[in-house]
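All protein chains but one are shown at their positions in the complex.
Right, subunit A next:
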């Protein structure tokens, strides 16, 4: 009986191709929008997560200044006591559960080679930096401990810097000028690409901290301390230990607030991911509204269809159809119609998302759950919005229906 009815409804949909298509359009657009939004959204979330993990996973970053919060506009104190080498030394001496601890001070500086120049992010650091940031060398070697200690003029360069100055050539052993000092290239960093914020992570020059402090910054400050947790220690456990050690080293009495901030990159990654997920949900909800409009379109066309086929309903009732037969017939018709729209919509939505993933260079991340949900939801819309017209048809009086012109 149900199969019979489905066949019947498919036939009636085929009989009126143009109208059926126009009816479908609302559902098609709604479902396509929802699928495209959610698929592009989850691709973006994946991309953001990947970008943040490029910054280094399980990473804490300490910087001077009070943590952001009420009473600290801009997040930092007016008067900032910078981090110093004794803070770093305290961490190295006392902190357990860290794989790597490394200082970093950074400045945008003009870098020159021959007649070419480039403004690059010059970072003063030590040999643990590469480990802390999960960064590898394509060629050459890291700073030796003695180079770090003495502040020799050596440096590691990123891919962008190499391309600017040497094209595809080997930069090792060349001397570049950074600000007014010169340094010898001893290694090339693995390319990391852009961050999610459009910052080129490969436009960098790394040099020993002491060389940076003496020749470029002109002070003894450390901007950041990077702390990478080892595999057994979650960053959330590491963070209070770092805080204790630094408060101790910086002689902060218990009643005073810390004058430094510890950022947990894992937390930031999670926060960013959840922000994009929320965004995706919102876009999906907006798209969902158009699905609702599509449902109303179905109801409208089903009402027209019931009115148009009043005589047919009359015939069916006269020759022995029960109310439920008519109800089921129109309900199945509405459901088949919107299900069809749903399936076409899913295909178009996935195609759009695929196109977007190519142009926006984000991963194509279709979710089977979302697709199943869309199928179920469009069938549900057909049933819900088809019910009222179907009931109207089923309740017709056969005598009036037969008289209908």
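The working rule: contacts are C-beta pairs under 8 Å (C-beta built on N, C-alpha and C of every residue); 3 or more make two chains touch, one makes a residue touch a chain; residues count from 1.
Keep in mind that, in the parts below, contacts and distances are computed from a predicted model.
> Select, from "FXSXX-COOH protein", "Putative ABC transport system ATP-binding protein", "Acetyl-CoA acetyltransferase" or "ChsH2 rubredoxin-like zinc ribbon domain-containing protein", the UniProt-recorded name of the complex's unshown chain.
UniProt lists the chain left out of the view as "Putative ABC transport system ATP-binding protein".
> Specify the residue from the set A:82, A:151, A:354 or A:398 that touches the hidden chain.
A:398
> Touch as defined at the start, partner being the missing chain; which of A:15, A:180 or A:232 qualifies?
A:15
> Identify the residue among A:10, A:25, A:315 or A:347 that touches the chain left out of the display.
The one listed residue touching the chain not shown is A:315.
> List the residues of subunit A that touch the chain left out of this view.
Listed in rising order, the touching residues are 1, 4, 15, 311-312, 314-323, 325, 398-399, 402.
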